[in-house]
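With one protein chain withheld, the remaining protein chains of the complex are depicted in position.
Right after this comes chain A.
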Amino acid sequence: MADEKDREEIVVAEFHKKIKEAFEVFDHESTNTVDVREIGTIIRSLGCCPSEGELHDLIAEIEEEEPTGYIRFEKFLPVMTEILLERRYRPIPEDVLLRAFEVLDTAKRGFLTKDELIKYMSEEGEPFSQEEMEEMLSAAIDPESNSVNYKDYISMMVTDEN
């Protein structure tokens, strides 16, 4: 019993250090606060993959009573620790991602055209902003065929991450 508790404490301590590090990357001036718009990046870089909706809910939880545009570390730490302990918002496995693309590829060609990609990403789900759309297009679309072979695309992105 005691052993398990110790182990959990060690795990929590390690989580705390990780969370602090990630937070500090965005807290340039050591004020123990970060701009609320960076919270999504911080949470995602800690290994979580929340949707935009889930993110909004989270932010509502850690924001001040009267939102200041900043998130304080003291509020962020316990919430984030919970998330890590509960392994919430797990990342998406490669095969699931592939199947998602296949769903959109109704004709089962193995690729999506540029227009199709734009349509789905900007109109469905939680739509991309124009910036996000452009950035995805620049890396995904093969200029010659004007389409994205999504299997290759996924492989490329995944190896790049590792």
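Following the convention adopted for this analysis, a residue touches a chain if its C-beta (ideal position, glycine included) is under 8 Å from a C-beta of that chain, and two chains touch if they have at least 3 such contacts; residues count from 1.
Assume contacts and distances are computed from a predicted model.
**Student:** Out of "Calcineurin-like EF-hand protein 2", "Histidine-containing phosphotransfer protein", "Serine/threonine-protein phosphatase with EF-hands" or "Glutathione S-transferase", which one is the UniProt protein name for the chain not included here?
**Tutor:** Of the names offered in "Calcineurin-like EF-hand protein 2", "Histidine-containing phosphotransfer protein", "Serine/threonine-protein phosphatase with EF-hands" or "Glutathione S-transferase", the absent chain's UniProt record gives "Serine/threonine-protein phosphatase with EF-hands".
**Student:** At which residues does chain A meet the chain that is not included here?
**Tutor:** On the side of chain A, residues 13-14, 17-18, 21-22, 24-26, 28-31, 40-45, 48-52, 91-92, 96-97, 99-101, 103-104, 120-121, 124-128, 132, 135-136, 138-139, 157, 160-161 touch the unshown chain.
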